[in-house]
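What follows is part of the complex, with its chains left where they were.
Labels A and B are assigned to the chains in the order they are written; within every chain, residues are numbered from 1.
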Amino acid sequence: MTISLRRARTIIRKALEKGRELNLKPLSVVVLDAGGHVQAFEREDGAAPGRFAIAHGKAYGAVMLGMSGSAQMARAEQQAYFMAAVNGVYGGQVVPVPGGVLLRDKKGAVLGAVGVTGDTSDNDAAAALAGIEAVGLVGEA
Amino acid sequence: MTISLRRARTIIRKALEKGRELNLKPLSVVVLDAGGHVQAFEREDGAAPGRFAIAHGKAYGAVMLGMSGSAQMARAEQQAYFMAAVNGVYGGQVVPVPGGVLLRDKKGAVLGAVGVTGDTSDNDAAAALAGIEAVGLVGEA
């Protein structure tokens, strides 16, 4: 089971709306499917050019490890060399901070992940959660 | 000058509509800015999971070289080792076939590129051009 393009679009649109509502800096939002593959992405005008890779890295680590960005950050703070090694095996594609949010259905199955970057990590996560709630799924930040 | 998110969204939406109109296989469409950085991407339901990288590779080569996918393909057919070497310097991120379309304004300035994948390379290019025409820009396929 995975995420449809229709739902991915809504998640992104609502996450960006939340960013405007909270007056956050320009955001970039990616939705990955249950295999960690890109379903949809948008970068707001004014965001730095390299934001795709940061948004992707937050969401990719969440899917591949089955751990939210907050859980990854806690592990990185306890055991930095472990998260560094994890990044080695994943080709350096993991960004272990909040803003990487697991996307689950009501039964808890992982459907993918959302990655948001542009403001503080906590604000990025809040925008992701707003998008996820808008499609009736459960976000684990 | 570059491409706005609003225009990138419209390009993607119209390219996907063209695909449905022509009854093409599920498409994936990326829009890159004038620096070759991802602005927006969507993958239709039913497309293979790895389509982001192909769409990106078509558009990335177009921006980085300032050459359309068709021009890159012609060069690859004349001089395969040259396009292989180009790929070496660009980290293997270039897919030199039609479906990578340069995005120009009316004066000819490059604003970015569109990459489409999923059907034949020529149909992919036709979908990209339909999206680009919808925003009043000029596509070089």
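In this text, a residue touches a chain if its C-beta (ideal position, glycine included) is under 8 Å from a C-beta of that chain, and two chains touch if they have at least 3 such contacts.
These figures come from a predicted structure and were not determined experimentally.
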Where 2 copies are displayed, count of copies in the complete assembly: 4
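As a convention for this text, only the chains that are shown with their structure count from here on.
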C-alpha-based rotation, chain A on chain B, 0 to 180 degrees, nearest 5: 180
Centroid distance [mean C-alpha coordinates] between chain B and chain A, Å: 25
Residues on chain B engaged by chain A in the complex (per definition of touch): 4-5, 8-9, 33, 35, 37-45, 49-50, 52
